[in-house]
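One protein chain omitted, others in place.
For reference, chains read A and B in written order, and residue numbers begin at 1 within each chain.
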Amino acid sequence: MDKQHQLLLWLSIALFSLGLLGVVIRRNALVMLMCMELMLNGVNLSLVTFMNQNGQAAGGVLVFLVFVVATAEIAIAIPIVLLLVKQKRSLDVDAYSDLKG
Amino acid sequence: MGFLGQHGLLMIALLPLIGFLINGTLSTAFGGNRSSKSMVTAVACAFPLLAFLLTVRIFFSLQAQNYDAIVEHAYQWAQIDTSSFNIDFYFDRLTAIMTLIVTGVGSAIHIYSTGYMKDDKSYGRFMAYLNLFLFFMLLLVLGRSMLVLFVGWEGVGLASYLLIGFWFEDRANAAAGKKAFVTNRIGDAGFLLGMFLLHKTLGTLDMDVINAAFNSATLPAVSASLVGILLFIGATGKSAQIPLYVWLPDAMAGPTPVSALIHAATMVTAGVYLTARLSGIYMHAPEASHVIAVIGVATAFFAATIALVQTDIKKVLAYSTVSQLGFMFLALGVGAYGVAIFHVVTHAFFKACLFLGAGSVIHSLSGEQDIRKMGALRKKIPITFFTFAVATIAIAGIPPLAGFWSKDEILWYAYASPNGGSPILWGVAALTALMTAFYMFRLLWLVFFGKSRVDHEVEHHIHESPASMTGVLIVLAVLSAVGGALQLGHYLEPQLPLPLVPESLEHLELTLKIVSIVLAVGGTLLAIFVFGGPPSRAESLAKTFAAPRRLLSGKYFVDELYNNLLAKPLAWISEHIFLGLGDRRLIDGTLNGIGSFGQFASGVLGKIQNGSLHFYALFVMVGVVSALLWSWSRA
Partner (left out) sequence: MLVLREPMRVALALITTMMSLGAIYGFMGVHFIAAFQVLIYVGAVMVFMVFVIMLLEVREAPGNKRYSNLLVPGGVIFAMMLGVFGISVWRAMGHTSSGAPVTNDAFGLTEFSTLFLRDYWLQFELTTVLLIAAIVAALAVIKVHQRVANEAVRSNRSTNG
């Protein structure tokens, strides 16, 4: 594959890995959600890259579906976080480890 | 005679079984009122009587066909490779005698039981068990193959257990029943080994075929003595010889009709019947026969010594039974098979009469069994006294009653038989006969004569037994008196030849007969002298022989010996090794170990769930990396 696609793939890898790292590293619940968005963006980028490389338009369909899923996910995840924060008064996810053991 | 001709023997055996089924299943359903009790009585007595009549009829047809054996095939039990195991029935002289005794005396005792056990709350169950016993006993004597005999053998053991422990609410009775069954089973191990050997060498278990094989010119390739000894081990269990006799005195815990039927007349003679039936083996097994003779006479002497000091009326009779069985085995051991069977028959008559008479005494005294608390009952229960006295004279061996004829022949062959008869055997047996007369007359005197030592409250209720009981006693007393005329030793000669006495000893026959009479009368007079006079005579005699008396009263402490030698170590092994190590540690430990290991593992694995999202996300990363690595290793 040519240099352009290769670079874009490297970028997508970086975005995905950094997003996953962010989920592991950061404490704030909202920041973790935003890192998950970053992961999804990385995947989107790789999809578009392959679509461009191989000439198949089906990649675009999948990109659209990812958009929809990401939106729905955010639409529900953020109210969940809101309600949880109402309960425990803290955005630190380590405070929510009640399901241990 | 169509159906009966083809299946007559089967019907003899099945009739009591039908009685058992009817009574066993329906007797409690009717409740305990009077009409249901008469129903139970009718059913329970009708079937054995029918069986007796059928036996008589078949016996006449056997006579008519000149004693050719009747063989009936009933059912093929199994066919394994080339061996066929059948349920066949066989009827010849020996079987005829045994069957007549079993059904005849059995029916009489059934009738007696209706009077004795009428007020018992489990009357129906008792009569049902008696019928069951009769069924198994008939299987035993009518069977052609040793397998059928063994079924009957085990079955009568079962019935004996059920009947000894009839009043099982008392634990001692249940323990006595258990002891009888377990002791029997120990003997059965030997029996089974003997059967296996026979089947392996001869390919068949039919007893007439086995006898023919041993009597033929070419002897089978098995040591007859080995088989003989193994089968005799079974007989020691069933017929209460040394060393497996210990169950018989304890079996007196059962109701008295049981003691009469099972432990005097029929079941305990099964060992004698087995040995006589397989005479072909024993005639060619001199070592085994010698062992049987020695054990027989030793048992006879041993049991007679214990009977001298017993104070329970039934225990005296129990040890007397063991002693008389020893006589029968002595006869078998020296080759006089027919004489042993003759003694079986006379013994059945007078011992059953004695036991039933004892039952009548116990019944009239409202349950008292200790002879030290009896006395002067002669005038109060006259019929019982008279029949008891006749039977006592018979067992002592005083002519012309039945006991003399059979016992005298045994003593004669013990001395003169070429197959092992010796003066030593005769001497010990004669001494035992003396003791028999002594202790039996001791019993008679202490129970019926002298001053009354009966408890006051009991004294008012002394009454003669009902007609159902006394009628049977009279019949049996008559048979004890005239039974000697049967001369079964000579009757069975065509089938069981008597030993040929060497010419040199023939002249001693009359001498020894007179010696027997002298011994019997002498023992009687000695007993009357010691126990007929003032009580001080008996007491001073007891004091002079205090130490031997203690040994005898403790029955030579054989039970304690067995307990310490066998029962306690076995119990210890079961408790500590099998229960402690095997069951608790091994089996429970393994299962619990698996369980606790599962818990431990889950505890360890559960630490992964610590509720921290970061931790889970980390594992997502680890999973992604390892998935890719794994796909590389595969590609």
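Just so we're on the same page, contacts are C-beta pairs under 8 Å (C-beta built on N, C-alpha and C of every residue); 3 or more make two chains touch, one makes a residue touch a chain.
These figures come from a predicted structure and were not determined experimentally.
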Those residues of chain A which, in the complete complex, touch the missing chain: 1-2, 5-6, 8-10, 13-18, 20-22, 24-28, 30-31, 33-35, 37-38, 41, 44-45, 48-49, 51-58, 60-61, 63-65, 67-72, 74-76, 78-83, 85, 89-94
Residue numbers in chain B that touch the chain omitted from display: 612, 614-615, 618, 621-622, 624-625, 628-629
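Rule of thumb we're sticking to: only the chains that are shown with their structure count from here on.
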Rounded Å distance, chain A centre to chain B centre (Cα mean): 92
Of all residues in chain B, those that touch chain A in their complex: 606, 609-614, 617-618, 620-621, 624
Sites on chain A touched by chain B in the complex: 20-21, 23-25, 32, 93-94, 96-101
